[in-house]
Each structure stands twice: as C-alpha cells, then as structure tokens.
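The other protein chains are all here in position, but one chain of the complex has been omitted.
Now for chain A:
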Amino acid sequence: MSLPPLVEPATELTKEEVARYSRHLIIPDVGVEGQKRLKNAKVLVIGAGGLGSPALLYLAAAGVGTLGVIDFDVVDESNLQRQIIHGQSDVGRPKSESAKASVAEVNPFVDVVLHTEQLTSDNALDIFRGYDLILDGTDNFATRYLVNDAAVILGMPYVWGSIFRFEGQVSVFWEDAPNGKGLNYRDLYPEPPPPGMVPSCAEGGVLGVLCASIGSIMVNEAIKLITGIGEPLLGRLISYDALEMRYREVKIRKDPETPTITELIDYDTFCGVVSADASDAAAGHTITPAELKGKFDAAEDFELIDVREPHEYDIVNIKGAKLIPKDRILSGEALAELPQGKPIVLHCKTGGRSAEALAALHKAGFSDATHLGGGVVGWANEIDPSLPTY
C-alpha cells in the first residue's frame, strides 16, 4: 500500500521543464502532478561518496528541486573507482563543491545547498529541518545512528543504504509513518558492532558498481515517497548480493525493546569510536575478561579502575573496582589518586573510554597500565552472567 505523497506539488512546470521531464510526464503514475511534487521536494543527501554520488546524479536528473549535500571530505583519487559524481580534475577539491558542479551540469534547474561541516549532534536537527526527506549514504556507524535519531526526533522519513564488497542493504525508516507501521534503524540493528569488528569499505573494499545498484534503489524509494506512488520499502530490508545476483527480502518489525529516542547523544561514545592515541595505547596493553579473572583468582596485587560515570557504576560494577571517571584522568586531576608501583587495569562499559584514559596514563608515565577489552559488558557476558548489562 502506498503512502500519501510527502511533498505538495509546485504551482507549475515551465515550458523548459515540460520538455526536460517529458518521459516522466507521460507515465500516468508520475504525470505532471508527480513531477511538480519532485520540483517542490527538498532532499538531503548525507555523504557525496559511494552511495551519494549516483543518488545525487539521479535525484538531480529526476528533477528534485532542492538538493542538500553534506560532506566535509575532499576528492581523493581512490574515490574515482565508484564516486562517479567526481572526476579526475576534481581530485583535491571539496566533494560538496565537486558534486554541486556535476549536478549543475546534469540539471541546471536544481538548487544545490552545500553543508560543508561535519554532521554532529549539535547541528543535525537544524540542518534536517530544512528538508522533506533524507538519504543516508554515510560510511560509519556513529553517523548512521545520529541520522536515525535526528530523523526520529523530527518525525522525518529517510532512505537508508549500506554497502560492503559485493553486498548491499537498503530500506526506508520512518518512525512517524502515516500508515501506523513506523519504525526506525534501531528496530533493525539495536546496537552497533564493537569498533574493529566490522570492516569499513576503506578496510574491506567495495565493488564500484555496487554503489549504483544500491544508490539507484535509494533514489527509486525517494521518488516513490515524494510522489506517493508504489509500495515503499518501509518495514522491509532488501539485501542484494551482486555475485549471486540475487535480491533477498526480509521483514523489519517494530522492536518493543527499542528505547524511545528523545534526544541526540554522543555517537562516537555510543559506537565506541576511539582516537589513534587510544588505539595505539590499547595495542599490546589490552587484557581479556578471562585474564582479569585470572588476576583476581591469583590474588595479584593490582588496582582496577572503572573510568565510567557514577550513574553507570550504580547500574553495574566489577567488585573491587575504584571509580574514577575518565574526564578526571584526561584532565590530569585524578593522576595523584592513582597508585604508584602497582599495576593498574582500567575498564569502562565496552573498552572505548578506557582506551582513551589508558593513553593518558601511558603519557603520564604509568607505562605498564592496561585496560579491559570489552569492558564491564564483556566481563558480564564472559565471566559473570549474573551481572546486568545496559
């Protein structure tokens, strides 16, 4: 069942626009009214990269009147294998500017709005408010959860696509869908994988043309939502395998356990994104829950320090751990409270914050300090299942 059109029609199409869009206008389902809706539509594309490139070009060609582009990156030669909105002469140029020039060449009737800042919890709501629909083609989990939560808060629909090597996934999320079957990305994937568990395209590679396969489905869904035709992908996930040449469809249902989203959070923390310093510090200085248990069992003399916040400590803690929130360690304020001449083991929820604090400790001379990989959640999962996790 189709959803009501997302966008009201523009008042008219000019003679030039009728000529340009004639192949749309003669499709009865689109027609002049559908084309006027496209003309009036404001669509924000997040990332002018692999998925954003074909998506922007086809949205522009289709006559979407206003296209927003968010990208703070510059064109690199390694992008050109798939990011077809950019060309050889664009290498070194901001992607947003390059995308704007290509869109102008495809369709001069499109207004392009550039957002060259990084999308953050501070600016996402203000940026999104100016649009009817969002296409999410970003390349990291933190931004994907941010896009989702901001769209949920604003009640906006968005088209989501994701790619890796020969496989892509695509769906439509709209918590406030007018058909009452609303859901969001967290109903599909409640939690991001731990950092390093799932390789990115930069680490694992991606077949260039896969971007077109998934990007074109995303644009198809955008056009359907804007004009109110067809069967939207809301509530369905398409998984595409280019090697098998097969599309599989599975149902997505509202998960009653998905928490209500009321505000934007720190998505780097949520996704366990750590700095280069932290990952350097953690290399060779990470112990497993089993190794920590071994230290307790052997009655080793060491200090376990929980670097989370007091309210998290109240939810669950490892017996014997001393609470010193990370920020007090990073600021140097708590360094005097750390034991001298005694091995220190740091832990947090899942290992991200403790790695940051570990880097600070190493710099302060506590060179044999380690941290617990997987944090208290790993401890609860592997060693003490009686503990709650959060």
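Keep this in mind: a residue touches a chain if its C-beta (ideal position, glycine included) is under 8 Å from a C-beta of that chain, and two chains touch if they have at least 3 such contacts; residues count from 1.
Throughout what follows, contacts and distances are computed from a predicted model.
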Self-check item: Omitted chain (choose from "Molybdopterin synthase subunit MoaD", "NADH-quinone oxidoreductase subunit L", "Alpha-ketoacid dehydrogenase subunit beta" or "DNA-directed DNA polymerase") - UniProt protein name
Solution: "Molybdopterin synthase subunit MoaD"
Quiz prompt | Listed residues A:Leu80, A:Leu237 or A:Ile315, member touching the removed chain | solution = A:Leu237
Exercise. Check each of A:Gly68, A:Gly137 or A:Gly182 against the chain that is not shown and name the one that touches it.
Key: A:Gly137
Quiz prompt | Selected residue (touches chain absent from view) among A:Pro192, A:Pro232 or A:Gly375 | solution = A:Pro192
Self-check item: Touch residues of chain A, complete complex, unshown partner
Solution: 47, 49-52, 136-141, 144, 161-167, 169, 188-193, 197-201, 204, 206, 237, 239, 241, 243-244, 248-253, 255, 381-382, 385
